[in-house]
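Structure, as structure tokens:
Shown here: the complex without one of its protein chains, the others still in place.
A, B and C label the chains in the order they appear, each numbered from 1.
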Amino acid sequence: MATLRELSDFITAEFPQTRVRILEVGSRSATVAHEVGPGELRPGGTVSGPVLMATADVALYVALLGEIGLVPLAVTTSLSFNFMRKPSADRRIIGVCTLLKVGRSLAVGEVSLYSEGLPEPVAHAVGTYAIPPGAHGGSRP
Amino acid sequence: MATLRELSDFITAEFPQTRVRILEVGSRSATVAHEVGPGELRPGGTVSGPVLMATADVALYVALLGEIGLVPLAVTTSLSFNFMRKPSADRRIIGVCTLLKVGRSLAVGEVSLYSEGLPEPVAHAVGTYAIPPGAHGGSRP
Amino acid sequence: MATLRELSDFITAEFPQTRVRILEVGSRSATVAHEVGPGELRPGGTVSGPVLMATADVALYVALLGEIGLVPLAVTTSLSFNFMRKPSADRRIIGVCTLLKVGRSLAVGEVSLYSEGLPEPVAHAVGTYAIPPGAHGGSRP
Partner (left out) sequence: MATLRELSDFITAEFPQTRVRILEVGSRSATVAHEVGPGELRPGGTVSGPVLMATADVALYVALLGEIGLVPLAVTTSLSFNFMRKPSADRRIIGVCTLLKVGRSLAVGEVSLYSEGLPEPVAHAVGTYAIPPGAHGGSRP
């Protein structure tokens, strides 16, 4: 219900510090990318955990907003992560989100996180969002 | 097994970007604080989710290292969050970790996250760490 | 808001198959016990995973109902488990629940699961419940 451009502007306004960019928004899905530079790395050459977590958080939020419209009051109620492989230090983190449910008051989605270009996910997340009453239908801020 | 000073130096080296500071390390427990400034806030006056997640991650890591020694290869395998209340924009985030299990190869802990000085937790986390073989006994890096 | 007797009758009606019994209901807390017999064991002499999960589910539900009254429409929306130690085959499973939040529409609680009489928890759970609108104040079925 919201275009990629509208969503990008919204994310920039809501998360002014984020280095996550939206690549694609589809039907109950979204793909985002987190830049990886010195500020995202840990010694030994890997991406820090909070970078992965921030990527999943935005991917879920974007997929949900793409479905219900730009609802600034939708809030994350839970996020669960499994960290499976060491991310590459020189590739962006890609988050691919699929929504499993968009109910009246609760949405659930999963996110696979990749080092860009590599086939096996580095982490997997599941998150839930609380949707404020009356938000559906795409009320704009 | 490691002192607060040793742990602080270790965290600074391992997580050069972190704004988390260690306040206390006890028996199977740790308390940490994350500074909150403009870079940690979201519009509307609340602390961003990744700040809470980073605080929990470090709290768990510090509690574990306080128990098994400075093992740089211990890695987070899972982290689960429930976000319960809106954090205050003008208070530090405090993470209080209690370890539930420190096994040979796996450790489990929980973290309550607070806006400093307020009684009700803003979020709760549970995390697991994989401990590399032979790490117990406090091998130093 | 509901007595132990009322809660026990309610649980028996709502979960006719359950072998969980309520031991105590307090302020935002509850303690329950699951009988362990041949039907709860796995070869090798341990309690099956679903027994632990059922115990946590009821402990959370009882703690919540003890707080908001006998609301049959409160539904579990998430449950997360960490399994930490092998339960004893000849002791009941005890679930000790503490509620972390009881909001208007969402409640969060944690449960420590024990083999009765042993100090270290065998598992730990965190669960969330959705509370139907208007349920607070203890509407009775």
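Here is the rule we use: a residue touches a chain if its C-beta (ideal position, glycine included) is under 8 Å from a C-beta of that chain, and two chains touch if they have at least 3 such contacts.
What you see is a predicted model; the values in this text were computed from it and never measured.
Every shown chain touched by the omitted chain in the complete complex is listed here: A, B, C. Contact with the omitted chain, checked across A:T18, A:S48 or A:S80, is made by A:S80. By the touch rule set out above, subunit C reaches the unshown chain at residues 13-17, 39-40, 42-44, 48-50, 53-54, 57, 72, 75-83.
Taking the whole complex into account, subunit A touches the unshown chain at residues 80, 82, 84-85, 100-101, 103, 108, 110, 112, 120-121, 124, 126, 128.
Although one chain is not displayed, subunit B still touches it through residues 77-78, 80, 105-106, 128, 130.
By definition in this document, only the chains that are shown with their structure count from here on.
Taken as a contact graph, with one node per protein chain and an edge wherever two chains touch, the assembly is complete, since every chain touches every other chain. In the contact between subunit A and subunit C, the residue numbers used by both copies make up over half of all numbers at that interface. The chain closest to the protein's centre is B, with centres computed as averages of CA atoms. If each chain is reduced to the centroid of its CA atoms, subunit B and subunit C end up 28 Å from each other. Taking each chain's centre as the mean of its C-alpha atoms, subunit A lies 23 Å from subunit B. Subunit A and subunit C have Cα centroids separated by 33 Å. In subunit C, the residues touching two or more other chains are 80, 128.
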